[in-house]
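In this view, the complex is presented without one of its protein chains, the others remaining in place.
What follows is chain A.
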Amino acid sequence: MAQGASFPYEEVAEIGGGAYGTVYKARDTESGKFVALKSVRVQTDQDGLPISTVREVALLKRLEQFDHPNVVRLMDVCAIQRTDSETKVTLVFEHVDQDLKTYLEKAPAPGLSQDRIKDLMRQLLCGLGFLHSNRVMHRDLKPENVLVTSGGQVKLADFGLARIYSCHMALTPVVVTLWYRPPEVLLGSSYATPVDIWSTGCIFAEMFRRKPLFCGESEMDQLGKIFQVIGLPSEEEWPKDVTITRKQFLPPNHPPITNFVPELSEQGAELLLEMLTFDPLQRISALNALEHEYLKEEETADTEGSTREGDAIP
């Protein structure tokens, strides 16, 4: 970690204020390019940075060596000591000037083509599979954290503080935006990498709908909305260690998923339901999703070089 070395980045605007610290859009004055700065204040003692922080940074740097096309580049890590007891650690990421939310809003009616959706999904799952196979979970996947370059390349952002996870990690309260939050987190049960698959399923549906799938106003409302689509799970499937009971929900007569996501093919619907599976242990993994028949085949033959099609000039 560079300690007090040159810092050629100038903040130009705040773009996020999460639980961990502020995120800035900044300019690298040496290259002229934008970067994203993510700062965290950490308590230090005479031994320097806490081991957990050093370990997280080391993991991020290790991931960086793979140069994976579907995660944002980590360009630099700077540690600046503020006081005797506090150090500011700044992660410098490549900045991508478009997110999936904007990309979907921009798509001319009737929305993205089937092939464009498949391509985006493959890239998203590829980035996620890479993180998961390195024991990193994202935990806050949402369209704002899925970046799309002008050439249509997907890059995942905001996994910077994902912890190295053990199989089931302890619960921290503020994770994953409500609308993309899986049942196990809403219920206060334990969770692991399948949380990201749930969020990816929600994003998959949103690519067709161009609006979110489950817009709950509270955690209970969110669960109710989920069960209206996937059905109420059986008593056996309901987790044992939670206070919310199954009886608090009406057993809804749920219509087929294609009512909520029109234009979805049979195989697409099958993949979506495998991602929106209630039991996290039964939910499909990123790598298996990539092998799913839906993503294996193209909709039409003339898809070569179609990565820019979503950006076509009207």
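Here is the rule we go by: a contact is a pair of C-beta atoms (placed from the backbone, for glycine too) under 8 Å apart; a residue touches a chain by one contact, two chains touch by 3 or more; residues count from 1.
Following the convention adopted for this analysis, contacts and distances are computed from a predicted model.
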Name under which UniProt lists the unshown chain, selected from "Cytoplasmic tRNA 2-thiolation protein 1", "Multifunctional methyltransferase subunit trm112", "SSL1-TFIIH subunit, factor B" or "Cyclin-dependent kinase inhibitor 2A/B (p15, inhibits CDK4)": "Cyclin-dependent kinase inhibitor 2A/B (p15, inhibits CDK4)"
Touch with the omitted chain, as defined above, among A:85, A:150 or A:265: A:150
Residue of A:106, A:211 or A:296 touching the missing chain in the full complex: A:106
Option touching the unshown chain, where A:13, A:51 or A:281 are the choices: A:13
Touch list for chain A against the chain that is not drawn: 10-16, 25, 27, 29, 32-34, 97-99, 101-103, 105-106, 144, 148-151, 308, 311, 313
